[in-house]
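Okay, structure first, notes after.
A single protein chain has been omitted; all remaining protein chains appear in their positions.
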Amino acid sequence: MLLAILNIAGIGVFAASGALVGIRKDFDIWGIATVAVLTGVGGGILRDLLLGITPPSALDNWVPVTTALIAALVTVIFHPSFALLRRTIVVLDAIGMGLFAATGASIAIDHHAHAFAATLIGMLAAIGGGVLRDVLANEIPLLLQPADLYAVPAIVAAAVVAIGRTYSDLPSQVWVIAGLIVGALLRLVALVLGWRLPMAPRGVGYNRRRRG
Amino acid sequence: MLLAILNIAGIGVFAASGALVGIRKDFDIWGIATVAVLTGVGGGILRDLLLGITPPSALDNWVPVTTALIAALVTVIFHPSFALLRRTIVVLDAIGMGLFAATGASIAIDHHAHAFAATLIGMLAAIGGGVLRDVLANEIPLLLQPADLYAVPAIVAAAVVAIGRTYSDLPSQVWVIAGLIVGALLRLVALVLGWRLPMAPRGVGYNRRRRG
Partner (left out) sequence: MLLAILNIAGIGVFAASGALVGIRKDFDIWGIATVAVLTGVGGGILRDLLLGITPPSALDNWVPVTTALIAALVTVIFHPSFALLRRTIVVLDAIGMGLFAATGASIAIDHHAHAFAATLIGMLAAIGGGVLRDVLANEIPLLLQPADLYAVPAIVAAAVVAIGRTYSDLPSQVWVIAGLIVGALLRLVALVLGWRLPMAPRGVGYNRRRRG
């Protein structure tokens, strides 16, 4: 029950981030709704495709898409006030990310994936929507650019669930909640402390190829 | 039989639109052929992946890809004259869109999708090829930009089939033809009357992030 509510909150926050990109890019209402829905449910669809769950559960049930559409509508109407909610949105986004990574890994284990595959699939479930949002908006995915830690907490959350469920007998919900908490906390601590990953050293001999 | 002929015409028109983008972007013959094929059959492949039909029927049968290649060849040779055919192409494109949405929804119902999922999958079958075309050409999908109504007729066509097949006992072909006609007409009427969807209101407090 708690997980179901968090799942809806996660889809809503992800969809709102998609709607904001659509508004910034001057899409019409349809374009905003499309990006919002794909950002909200894209990670789950990718997870289901990788696991052979067809039709993907995010499409075969009206709740996820409707949640994303409502979030898009709220964003279109109220986005000028979102600056005031910045902290709330960041916290909800961290929870959504942790939850999608943890449930993604757990569903992968349910479908007989190994712990290694479950970790990768959980991570993809958490980040897939954001990558799809940026590809559709014709931008380099935020996730690939030097920025706050995002994918690392997702992979840690998924690994907690994948390893926990493979090597212990505790019920799956315990591991999902543990993964969610670890992932969301790691994301928030990294944000507060400004942790970043290093970039590659640039070599003198490396011939940069640039596009005009 | 009529549906099979329309299907080939639809793949051909979609493939020609892909070939035109490839020509405009100065791709070589291979690049043009690739974009044409992916635009022509991409929506059907996406539909089959979402339904677990593997290998996708557009690949497991030589007709669709061959149709797209012939359309690409015709486009490469005759594209300077296409301006004269503009109206014919617009009408064929509307029919192809309506057909792919209607047959996509019907195939989804055949594979035990709910009406809601079948509507979304039919819509994706109709628009997937065009989105793939624009992502490969490194442009924001036309579909997301303020433009003539395109996706709304697709979703309406798919909904007619999904709801009709779920809640009535009429044969599936009746609903596919009804969806096709409703979708294509709605598209053409919207074009003639210049219907557009609204954009989101821009707020003063919203901090626009722009790329140079």
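Brief remarks on what is shown
Per-chain residue numbering starts at 1, and chain names A and B are given in the order in which the chains are listed.
Heads up, the rule we're going with is that contacts are C-beta pairs under 8 Å (C-beta built on N, C-alpha and C of every residue); 3 or more make two chains touch, one makes a residue touch a chain.
It should be emphasised that the depicted structure is a prediction, and the values quoted were computed from it without experimental measurement.
From the options A:A36, A:L51 or A:V65, the residue with contact to the unseen chain in the full assembly is A:L51. For the chain left out of this panel, the touching residue among A:V41, A:L120 or A:A184 is A:L120.
The chain not shown here touches chain A at positions 49-52, 108, 111, 113-114, 116-117, 120-121, 131, 135, 138-141, 143-147, 149, 151-152, 196-209, 211. Take chain B: the residues that touch the chain left off the picture are 22-32, 34-35, 45, 49, 52, 54-56, 59-62, 65, 76-77, 79-83, 135-139.
The rule is simple: only the chains that are shown with their structure count from here on.
A rotation of 120 degrees, rounded to the nearest 5, superposes the Cα atoms of chain A on chain B. We define each chain's centre as the mean of its Cα atoms; on that basis chain A and chain B are separated by 28 Å.
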